[in-house]
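Dropping the structure in here first, questions after.
Yeah, one chain of the complex is gone here, protein chain that is, but the others are all in their spots.
To keep things simple, chains are lettered A and B as they appear, and every chain counts its residues starting from 1.
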């Protein structure tokens, strides 16, 4: 068998993506909700190599792997041999030599995943848990899974994404996934400096940039508020948070532009009162908690998909 | 079934407290000492959310939960999404959505536990692992369990607590527990600025403040030396450590004021030569190591008590 990796949503055709969503739905009902343990990965070592911190994603993978019976390693890489001058590739190679069959990697460099696949990928699965500002494929999967619990994924679905699309690997992976399943009404709305580049829009032909929240949300079935990733911005790109909330914040009032049964999503961590009003985040249309639950299921599906039987 | 939480000792009546101590004693003999594993929490996710560091308490809960077969999460919350602006409640909610059925929480804010119970407590157990300077109920339980191995808990037992009672959630939880089981001879001894407030003394009617170690220890069956929590004190409350040891340090000599078979306790971490002399800490009357062993058993009892069967 050939080793499988998950590096970006775009590597998947609609059949593979649908298969992963089906398996995620299976795990959602058969382990996540029923709180059971499976032995699919018994004896398998999964190493979470988070060179950028992310409690949410790291522990979502941890729960997913533990529910499948794996041995999970969560080294603190900031305190590590990297400090002693070792290369990232050598750190990863060390975990493989210790027996890790699956590496779950988050790193600020966008091209690190391809390097890991090239040098280690023959018998080790590489799962991208967030790379630079480019890709975060398991987030894309969990967003699609969350939407699919309520709506039909495909033509006719209108999805609006609010905020810092340019710096967001979450937005990129979600949009790639929506395109893959045939969604053809995707709106992005943000201050001009955060809208996708002309090159991206040329690729995503179905993505419409908007300057105003009202037009972007009108008729939307799904509204995704993004996190403002100040840590990824240059000083020149910084935005006044109060001004942002006034113009682009997802509030009870602005949500009314969307369909009455529109789903509200946010990848977290949320900054309430900047990206989203608390009353919306905690309201009946919010599926933000459901996204986290679906995240565990989606990651179980990916771990299963990447696992080579002994 | 209704979800149970452990927020403070005072929520327990004598029957519940005795039940917890009985179960802790069971676990002490049947898993902690015999080094076995039980499957009571198999498939259950326990998240240790320590917003204040405490190796001792965190790993005591970890061993307790692992011995019961749980999946234990120990995220590093200082490196986390809190830094990205997320609220504590949203962090906790995320772990619940990932599948955590039990949250073990330590935080510097005294009222955080009630907030967690209000928003997440319907189907998630909240266990207070130390909140502000108010409560640390599992510490109270382990202290009672340690004493109960040697002495009868109830009227006739004399307990002296030395040191920073005002800032100590350990002292508060222990005194609440002693009051609950009917101990009516409790002495606290410290520099005036560390004695309990008049309001506290009005509630704890059986607590006698002392200024001198000799009178406080005379006839005591149990002597508890507290940790000097310089990290919780204002500059004005800081105490000269050498002067403290001279007047209030528990030494071979001052211990002679107590009964010859008095038990010596300290919640740890100890500062030898400030709070307690090494010869006392390591002596035959010391039950400090036994407290740590009882801590694992007490936490197993609490985890069991809070766990809803599937």
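Here is the rule we use: contacts are C-beta pairs under 8 Å (C-beta built on N, C-alpha and C of every residue); 3 or more make two chains touch, one makes a residue touch a chain.
Owing to the predicted nature of the structure, the values given are computational and were not obtained by experimental measurement.
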item: Of A:45, A:131, A:186 or A:255, the residue in touch with the unshown chain; value: A:45
item: Option touching the unshown chain, where B:19, B:56 or B:259 are the choices; value: B:56
item: Option touching the unshown chain, where A:95, A:194 or A:245 are the choices; value: A:95
item: Positions on subunit A where the hidden chain makes contact; value: 42-45, 47, 71, 73, 75-77, 79-87, 90-91, 93-99, 101, 310
item: Touching residues on subunit B - with respect to the absent chain; value: 32, 34-37, 53-56, 58-60, 62-63, 66-67, 76, 78, 227, 231, 268-272, 274, 289-293, 295-296
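The working rule: only the chains that are shown with their structure count from here on.
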item: Chain centre separation (subunit A, subunit B; CA means) in Å; value: 40
